[in-house]
Every structure is written in structure tokens, then in C-alpha cells.
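Here the structure comes first, spelled out in C-alpha cells, and everything after it is commentary.
Removed from the display is one protein chain of the complex; every other protein chain stays in position.
== subunit A ==
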Amino acid sequence: MVKQDEVKLIGVWASPYVARAMIALNLKGVEYEYIADDLFNKSELLLKSNPVYKLVPVLIHGDKPICESRIIVEYIDQVWASSGPSILPADPYDRAIARFWASYVDDKFFPANRVLFWGKDEKSIAEAKEQFLAALLQLEEAFVNCSKGKSFFGGDTINLVDIAVGSFLSWLKAFEIITGTNFLDKKKTPLLVEWAECFRSVDAATEVLPEAEKLVEFWKFAQAG
């Protein structure tokens, strides 16, 4: 018998998308059960809860599954509106801007990264590197406009954009270790460098972000396989 207010999250430890859901839940102080899945051997629960994409994260609230990380984060923000800080801005225009940049992260930033670090073809990797660096510069500019001089894209507290980008910080660090390159460069994107430090020390994020070294091991293992 499912209790109406039971919260479960199906995830895998290395996924930045899963990290987003966990950060949001932590921010709102929501107690939940974490169910670790195996993407090479997906559970019945996952396949039943996300038949369309068969991917993590899936938030299960009572008996209702919610899929897609940004949709999950907005759901959490709405359901637990009265606990913790707001994840989406109150003003509709600011909200549209936050959604725009969160969408940019998934449409431009992540795909470039995927090819850059997991791609096999030299030409696409070179193109992806350019796109990735351009995206970082774009996000630096976005940060100026969104933060209005404060520590986060959301101002004093983290918002949807902080979570969208911040969920990726451990992987970014891992890739810096793997390639020996500083992607977050103090000279090119000084504000993002500072922001990254601030984000990593936010309580809701600290326990969630995996250690970069563990991700390096995971990447090496995946490359060998």
C-alpha cells in the first residue's frame, strides 16, 4: 500500500541529471528513499515508471512518476513551495530567463560536452571543444545578467539555472583531471570559477556531488569497455 506522501527517487550515482533532483529535494528538506538503478540492467520499476525514455532520474511521489530532470525540479518547487527557498523566480520574466538558461544547458552545453569527452571522431571532438568553450563564455555572460552582483544565478539562493549547471561540476572537474585542462579558467570565466566554489559549498549540493576522482575512474572504466 503506497502512502500518498512517500517520495522515492530512482537514480544512478554518476548522473548529473539525478543530482539535480537530489539537490532540489535537499533544498526543500524533503525526506525520500533513493533507489539505485543499473543502466545496463534496468529495473522493472524504472521501465514501468518511465516507459517513454527508460532513463533516470524518476521521482515517484505516492504512486505518481515524474520524469525529466528539469520537470522534476519544477514539480518539487511547486509541491514543496512552502519549504525552503524558491527554486524558480517569482517574477514571470525572470522565470522565463531562468528556464531559458536551464534549457540552454541541456541543448547546447551538455551535448557539446558529451561529444568532447565521450566522442571517438577527432573532427567532431574538435568542433565540440569549440562549442563547449563558447557555451562556457555564454554562461559567464548569463551569470552577470542573472546574478545581479550576487553569488548565484538565483541571487542569494540557488535557482533552476544554478542546479542545471551545478549538477555537472563534478564531471567538469573529472574532465579537467583527465585532460589536464582548466575548463573553468580564472582568466576567461572568473565569475563562473567563483560561482562554482559557492555552489559546491551549498548544503543541498555538498552531499550530492560525487567526488571527481570517482568519476575519473568510472570514465576510464567506460573507455576501456
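Basically, contacts are C-beta pairs under 8 Å (C-beta built on N, C-alpha and C of every residue); 3 or more make two chains touch, one makes a residue touch a chain; residues count from 1.
Note that in this section contacts and distances are computed from a predicted model.
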* **Complex member absent from the view - protein name from UniProt, among "RAN binding protein 9", "Probable glutathione S-transferase GSTU1", "Aminotransferase class I/classII large domain-containing protein" or "Phospholipid/glycerol acyltransferase domain-containing protein"** => "Probable glutathione S-transferase GSTU1"
* **Given A:I35, A:V79 or A:A196, the one touching the chain that is not displayed** => A:V79
* Contact residue for the chain not shown (choose from A:Y17, A:Y104 or A:W219) -> A:Y104
* Where does subunit A touch the missing chain, residue by residue? -> 52, 61, 64, 66-68, 71-72, 74-75, 78-79, 92-93, 95-96, 99-100, 103-104, 138
